[in-house]
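Handing you a structure now.
The chains shown are only part of the set, and none of them has been moved.
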């Protein structure tokens, strides 16, 4: 079963990468680029076949390792 | 030899590079801001190390889009010499002036330590003061120096003799232990097809003075100065 | 939504009932929320030094070469050739506990700004780190995050990280110490200060935009951690080293012009402390219009903007006719530039937002009536001196264990993550010498820099420990051949409301002062971090000292690495002091006794002699004796130079383990071509020496360390033990 964990910086936390990308896109001539936020997409292959259990495991993984709960939030989806 | 160092925002080894070039040539290289668009009268263009645009998104990706890049491309097409060191190497690959890409170090950690490089060929302007097969020491300081290219590209680079330097043991053996960042086939530096564009990860410019621990990097700058004197 | 302003809210903001009453008296009315916020951060421990000020005032701060002592953003000393060094150390302990990477990273960013705000280009970073018990998983995460954070920020801004120290002790389990130091250099006629001047002059904000980062960070740094400290997490700030790099370059470019009247970084308590301090120091008033502040988030209130600790921002007062020139420079570097107010003659800070006056506070009383506490102190009882302790394992096993223990093992895993060569001026990299040596670009001159403190000594005897910390930095600078000039300090202690803790603080200051006076080595800057406790348990008292010295010629600098064909001479007196030694802790399993005494007169005469011989070119390598004692020092010298050593026997009158592992102070090991000549000269100067061994003959291999009785330790075994801990622990 494939799981996708998306990790993004919490709202309000400075995202230096996103800011720099936004500026670069504007510099390249793209118009109307507003806020840009960059996060991680983590795709995991799991032996688990039950989607509910897989999702629970993914959330546990995110809390324990994949996300830094101080500044990031996460979302788990079964792909 | 008239040399120019391109200054992208976030670059931080332009001073080191200027010192090494001045030692070799006797005069200060020109510093060129990334928003400039001309490189007239320049023999050697250097893209130095650092963190252009913070290395955000991908190392070198944003710098590769800078206004000065068109002039660098033209300079290279005309057969001018170009050297990218560390972030400069990453910029050259992102700009497509050199093949491949530099991935995160295999250890996932920044590596700041001396490494040893084996000179794979000495018949270029960059390496002419080294011997082929010679090993020299250079500090490395990067988080993303793990050279990657697909197998066809790697075979072509090797086949055409475009590998400039490989990570080696001090004795010159090419093995896994010497390959600190995990680069494909221990590649530390490569040339473009005309041997006039060089990209490499370690910093020969930081080892040109016995006071700073050695002069292993000096032949590169002396060689360039001599080879491009006539240019 | 509007909070009721009363004593309860004041308490939430960290103000005591007395302090709140004082606010009411100054204002003559109930303060607004923004005003209360300003008072609470300005009167926090972090900004007001209310518990420590009475003691800090007793530190010696003057010498002919001191240009600016404490009171400015960083200390400034004359280093010759018309140049000055600017340096300071600062803590980021609490943020680093909450979020190790960002906490440490922003700590580096903050101290860099204190240095370049004075006009200096930063040339070196160091860090003094203290972590908990390595067997705890949390410690590992903190170490990993802190090291990555320091590297992530320092490497990106392109300032070499050249030195520092790391200790482990369970007292730091819930409260690691992250002290970052930056050294910069400038032309001594071009120093920028923060005192605002020029009624009507524009107040200009530059750097990053303001967000809701770290609001009340300054008060957090002033409070003890409770078990629920997770609640305080939103105060974490994220650093942007790329913007910092741009800010360095843009500020230095502007500083080459005559545009700046005054400049101040926005550190703890952000816009509040920078504007209050600039106006206060200049004896003027300041008017701020918050609508003009560059904002990253929507609907920010005046309170939030005044208290935000968003990183990478500076406040400047400019000459009005240079405003356009300044704007052009910041535009070039893609940094925000906004005129957010002007200097007034009112002696007040007036803050308006959306047409409303959000704060209007008289500056003099805000500063002068800031709380100042003479907190009660209780002296730490003098420890009983340690009786004889038997050697349970023998010399060779003890050495192998000691050089592999977390406090003494190789730091390469850490230092290899820090760019130590960027700038091309690093003469002595981490591990090569007792102090880092960084040359001044364009001069022969070099700076020597080190940080030191032995917290277990300070805990056992705070006065002696404070003295020792200063003396050790002086010794480390001397050991590379540098002339020590001045120190910065970072006083990391527990809860000052506890008399025992305040007693430690006062005694440490006393000891430091004595050492500074005896060694002509004043304090020019520093930082205080109190409330380093978790649930009532304090850290070991840790007055981290950052020492700075100068070499007229970088070529004179020597390191610790041995070469073949040399004699090793000990200078100083070893009495075999095992109290509070690492041998006692690691081998005998005790943390007991008095720390080794420091004899400041002997320290001075021996150090001055050693430096003289180094500068005369008579010494090949030099290392002081510190943690682990004589044998550990010799092993480190052997490994650093990859050169073997044959040792003379221990003198009969001292137990061998006490001789080899005692941590007696004021001692150096020198490697010299002609040991007899060295000994004669020292004897003439009435200084104690002893021949302790020889390095292998030139061109021969060696056995590593070879003892007189035939016992040997191979270089491979030494290295294997020394190199093992960090990589095994982390991988």
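Letters are used for the chains, namely A, B and C, taken in the order the chains are written, and counting of residues starts over at 1 for each.
Basically, a contact is a pair of C-beta atoms (placed from the backbone, for glycine too) under 8 Å apart; a residue touches a chain by one contact, two chains touch by 3 or more.
Only a predicted model underlies this, so the values are computations on that prediction, with no experimental measurement involved.
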Whole-file subunit formula (labels as shown): A x2, B x1, C x1
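Keep this in mind: only the chains that are shown with their structure count from here on.
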Geometric centre distance via CA averages, subunit C-subunit B, whole Å: 36
Euclidean distance of C-alpha centroids - subunit A vs subunit B, Å: 34
Touching two or more other chains - residue numbers and ranges from subunit B: 53-54, 56
Touching two or more other chains - residue numbers and ranges from subunit A: 16, 20
In the complex, subunit A residues that touch subunit B: 16-17, 20-21, 24, 27-28, 38
Subunit B to subunit A touching residues, read off their complex: 53-54, 56-57, 62, 65
Touching residues on subunit A, where the partner in the complex is subunit C: 9, 12-16, 19-20, 23, 68, 70-71
